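Omission of a single protein chain aside, the complex is shown with its protein chains in their original locations.
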Amino acid sequence: MKEIFKLGGILLLVTALASGALSMVNKITKPKIEEQKRLVVERALIAALPTADPKAIEKVIENDEILYYIGYTTQEKTDIAGYAFVAKKAGYSSVIETMVGVDTTGKIIGIKVMEEKETPGLGTKIEEIKYGESAPWFQLQFINRYAGELAVDKDNGPIRSITGATISSRAVTNSIKEGLEQLEKRLGGFKKQANPTQTEQVS
Amino acid sequence: MSMMSEFSKGFYKENPVFKLVLGLCPTLAVSNSVQNAIGMGVAATFVLIMSNVIVSLIRKGVPKKIRIPIYIVVIATFVTIVDLVMAGFAPALHKSLGIFVPLIVVNCIILGRAEAFAGKNPVFYSFLDGLGMGLGFTFALTIISIVRELLGNGSLWGVPLMPPSFEPVLLLILPPGAFLTLGLFLGFFNWLDAKRDA
Amino acid sequence: MENRLVVSASPHIAHKDSVKKIMFGVVISLLPAAVGGVYFFGAKAAWVIVLAILSAVITEALIEKLTKKPITIADGSAIVTGILLAFNVPPEVPWWIPVIGSAFAIAIGKVPFGGLGYNPMNPALLGRAFLLASWPSHMTIFKTAPKDGSLSGINLAAIKSYGLDAITSATPLNVFKTQRGILFEWHDVLKSGMENPALQAKADLANNAISQLSDSYANLFWGRVGGCVGETSVFLLLIGALYLIYKRYIGLRIPLTYIGTVAVLTWLFAGTEGLFSGDPLFHVLSGGLILGAFFMATDMVTSPVTPKGRIWFGVGCGVITVIIRLVGGYPEGVSYSILLMNLTVPLLDRYTKPKTFGKVEQK
Amino acid sequence: MRLKKLTFKGGVHPPEYKELAEDKAIEVMPAPEFVVIPIQQHIGAPAEPVVAVGDEVKIGDVICQAKGFVSVPSHATVSGTVKAIEPRPHPVGGNVLSIIIENDGKDEWSPDVAFDEKYAELDADEMKKRILNAGLAGMGGATFPSHVKLSPPADKPIDTFILNGAECEPYLTADHRMMLEKTRDILEGVKIIMKILNCKNGYIAIENNKPDAVRAMRQAVKEMKMDVEVVSLPVKYPQGAEKQLIKAITNRNVPAGGLPMDVGCLVHNVGTAKAIYDAVSSKKPLIERVVTVTGQGIKEPKNVLVRIGTPFEKVIEFCGGVTENTIKIVNGGPMMGIAQFSMEVPVIKGTSGILALTDKETGMRDPDPCIRCARCVDVCPMNLLPNEMARQIEYNNFDEAHQLGVLDCIECGSCSFICPSRIRHVHLFKYAKMEVTKKLKARA
Partner (left out) sequence: MDLNHLFVITISAIFINNFVLNRFLGICPYIGVSKNMDSAVGMGMAVVFVMTLASMVTWLIYDFMLKPTTSNIFYIIFSAKEPPDLTYLKTIAFILVIASLVQFVEMVVQKVSPTLYKSLGIYLPLITTNCAILGVAFLNLDENFNFIESIVNGFAAGVGFTLALVLMAGIRERLELAPIPKPLRGVPIAFLMAGLMAIAFLGFSGLKL
């Protein structure tokens, strides 16, 4: 019995030491990790709203849910550069999340796929950057298009789908289209000032 | 025992993957690209070295009965360090290695070396053993991933290398490709050994 | 004279069949469908078949030569594998697809396990699954419409009159799957009470397309539809199957339970208007079901030896085929269902071992 | 009136080749210059020689005496001098102590042998004694002592007797000819057996490829006013195996490892029935039997009445000798018979046929790998998995083979016959049975 307590004590001590050491490491890395998480969204927003001032992007929240973002051209927040939102839809083997930015007329000005776990080599081509190019060719096709045009070639639209990954291509395309339609409803039509319930400064 | 052999045995003679057939899950899971393979290899090597060193240091003071739990705590500590640092400084790698980073804890190479070697040998040898085994593991991961990435994606370290007309053998970077490649490598090394012994 | 006497255990006479005879029997039984493939899809289909056979045979001979084993290509099993692989790829694939597929089938699927008789899974289907996973674009795109027919099997007149051309550039099962998806989407929209005129138009088209599919039985039966080289003509395949049955090279347990299960399950679940609204005949005639049921699920090496085991094997193939066709990631499920059931063969054999004669009354 | 099809599960249809000899009436072969009579021609304990070298014997004299209950005596089959008592090659294998008698050509009979008018009134015990004294061992091939079979324990009464005239083995026609030529003798034998056992149901089972035998039997049964049924069975090997025969006729399953008497049945071969008649009516011992000498290798296939102990060579000579391309000499039928090293071996009580097979007939080839075609499984009358057992035995896994039921195998050879890969199942199973019994004994 006594031995058990002794051994238990030693084990506890070792664990406590280890936890102590880890809490120190954690102090150093924690801010870094949180920064990384924020950067993912931030980078996506910058990509989606290239005309907005990165420091002047607000999120529109309702019931703890981010509905969309508003980007202003300057920090004075006088002119709206555009809106951004996250489009989601199930692809082949995962839910694909894309940050989409539109200008006030509803024209897409930037997109970035944030999250997907599609089949490597097939579905993941939605993020593929061809050698020598600077942006994923699949995503570039969406720039300057309006909701009405969005459909992949198999559905007689102009978006060239990835060979062998029509499902992923369709998921991205349709999620953006639906997101845009929803945003339009929320804004009460494009080219109009929205009526946000609550706004808050991002970054 | 020679220092050189403690270090070099991990590469071929006692290669953890090809010869000891240990640590298979990460080997299969992250060998789909050279980047992942080397990232995982370095992470595991770090944990191996550090846990070997610490275990060797404390080997005399640890009661026999609870040595395994204590080793596990030591290993888990270093794994957590790797996990946190990777999340903070190499988020992309962290994401693509996924749960296989924390799972280094249960990678039997590490506990195996602690138990079989570091618990019985002085610090410097344990360090060499950890380094050698870790590099051996990294080496195994790397050559598997070279085959898989080059043929399965037409690239190495993400850089396209094959002529544009090459159509990659996608299966190789899918799960079945991992099993098949490892199986063929294991068979190939058995064959090599048999040929050398003959 | 005396020293010439051979002493061996009984029996002292043997049936005249041999492995070689059986394998070449299968080759003969596949000829009608092969000729049909060439007739419907043109010379490139012939190329695919020839390349697949050559690759299978050469791969087997080469490995055996390198490993200094007896060369076994004369037994004909590699030829069967080659033909069946060719039957399972689209006619317009690049030349290296059948070559690599056959090589994989033999070099990975057969030889490492000990060669003929020991491979646990169907080599030809492994070859196909390998090709499908590696080069899905080549393996899922069908461009060649058969002679005298359309890819989807829908009659050309109907295509024109219904304005279906946009959705009929695919094989019948492809059309079925995508159009059924649209209908379900439309049902959801209807239920939610929203309006969506664009979708409604699509749903109307989908309804037309599906009803046209049902009217294409004759095309499916004769083979005037798109698809893989050897899978399209039910008629020609059945001629070969009858020959095999007549020769007793295959039994009926697997094919009948397989096809029966598919028919029942599709009748139950494959409709768009609830239970019992499916079209079993369409499902039995389309895709590679007939090819799979008579020529591939019956591969004796990779199917159970016990009578009951063969029945469960057929049922299992049927269930998985229907699951994949209705909710899976592919329009067609025959290949994968057979491969998956191959995995269960040792278990089936084990748990369906017949009771020894005389053991029945004991206990 | 039977509605069920009279058959059993499994079985094969080998080519019959019965036409070679079925129309040949039984010919009596003259006694040879010498005979070789092994002391063991039956299942059970070997008999004990009671003559010495140099002794003079007459036909029917006992030359070796039964030793124990499961054993039978043997008799001199020619008159003459005992020349030697030494091991000689035996058709069932190995060398067995044999009594060699030189024929003096006089054909003198032992005085005991005489027709007894009142034999039918003898009681069962006396009949059984005569049967034992006549040295009867089953002539269907298994050579089990007949008197033992006819003495079931009191708790296992036998209500059904089946006369086995199936002769399902290809080539063999001896039983067929006997049923045509000795119809009445056989039926008298049946009467005796049914009397000994006091059983009510009698069946005479004949495969329907012998319609003339069925007709002859039916006719004779009617004439003799016997209450037995002549059953015509579909042609399928091994229809004559007793468990399968009992299943086909009575639909009873003899338990695995059990005996026919466990289900109240007894089966005897037609040759045995005739011998029983001879033994009981005339005290005539078993000194000769009908042998079918046939096969493509025999120049003049015949059914021959041969003295027990006649060397194969002589019998074959009597049938014109063998052709050049003969590669196999078999004692028995082609499915279960035993291939011989030499033609010196003698005809014994269980020799139903002598086959000379040519290379073409045997279709011998080296085995291919098993392709799991399951034909062997489909044909096995015992419902075993021959392919699995064979594979386990090839890897010396006798425990697994035992579990798969190798001891239940009746060695009918259907599996090997049908196998396209020419797997030598029966060879493996015989070997495995030995190993398994050895192991079981060691364990016990």
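Each chain gets a letter, A, B, C and D, in the order it is written, and its residues are counted from 1.
Basically, contacts are C-beta pairs under 8 Å (C-beta built on N, C-alpha and C of every residue); 3 or more make two chains touch, one makes a residue touch a chain.
As the structure is a prediction and not an experimental result, all values here were calculated from the model.
Visitor: I'd like to know which visible chains would be in contact with the absent chain if the whole complex were considered.
Guide: Looking at the complete complex, the unshown chain comes into contact with A, B, C, D.
Visitor: I'm checking contacts with the chain that's been left out. Which of B:Leu57, B:Ala90, B:Met162 or B:Leu186 qualifies?
Guide: B:Leu186
Visitor: Among A:Ser19, A:Thr73 or A:Thr104, which residue is in contact with the omitted chain in the full complex?
Guide: Of the listed residues, the one touching the omitted chain is A:Ser19.
Visitor: Can you work out which residue in B:Ala44, B:Val62 or B:Ala178 touches the chain that's missing from view?
Guide: B:Ala178
Visitor: If you put the missing chain back, which residues of chain A would it touch?
Guide: Touch set of chain A with respect to the missing chain: 15, 18-19, 22-23, 25-26, 30, 90, 92-93, 119, 167.
Visitor: Please identify, in ascending order, the residues of chain C that touch the omitted chain?
Guide: Residues in contact with the chain left out: 67, 108-109, 111-115, 118, 120-121, 126, 129-130, 133, 320, 323-324, 327-330, 333, 335-337, 339-340, 342-347, 350.
Visitor: Take the complete complex as the reference. Which residues in chain B touch the chain that isn't displayed?
Guide: 21-22, 24-26, 28-29, 69, 72-73, 76-77, 79-80, 83-84, 98-99, 102-103, 105-108, 111, 171, 174-180, 182-184, 186-188, 190-191, 194
Just so we're on the same page, only the chains that are shown with their structure count from here on.
Visitor: Any chance you could check whether C-D or A-B wins on number of contacting C-beta pairs?
Guide: Of C-D and A-B, more C-beta pairs in contact link C-D.
Visitor: Looking at mean CA positions, which chain is nearest the middle of everything shown?
Guide: Centre-most chain by C-alpha means: C.
Visitor: I'd like the Å distance between the centres of chain A and chain B, where a centre is the mean of that chain's Cα atoms.
Guide: Inter-chain centre distance comes to 33 Å.
Visitor: Between chain A and chain D, tell me the centre distance in angstrom, where each centre is the average of that chain's C-alpha atoms.
Guide: Those two chain centres are 88 Å apart.
Visitor: Distance between chain B and chain C based on Cα centroids, please, to the nearest Å.
Guide: Here the centre of chain C sits 42 Å away from the centre of chain B.
Visitor: Which positions in chain B touch two or more other chains at once?
Guide: Only 168, 170, 174 qualify.
Visitor: Spell out, as numbers or ranges, the residues of chain A touching 2 or more other chains.
Guide: 122
Visitor: All pairs of touching chains?
Guide: Applying the touch rule to all chain pairs gives A-B, A-C, B-C, C-D.
Visitor: Would you tell me which residues of chain A are touching chain B in their complex?
Guide: Chain A residues touching chain B: 6-7, 10-11, 14-15, 18, 21-22, 25-26, 28-30, 32-33, 36, 39-40, 119-122, 131.
Visitor: Using the touch definition up top, name the residues of chain C that touch chain A in the complex.
Guide: 135-137, 140, 166, 329
Visitor: Please output the residues of chain D touching chain C within their complex, sorted ascending.
Guide: 8-9, 12, 14-15, 170, 243, 247, 253-258, 322, 326-330, 334-343, 355, 357, 361-365, 368-374, 377-378, 381-385, 387-388, 404-405, 408, 411, 413, 416-422, 424, 426-427, 430
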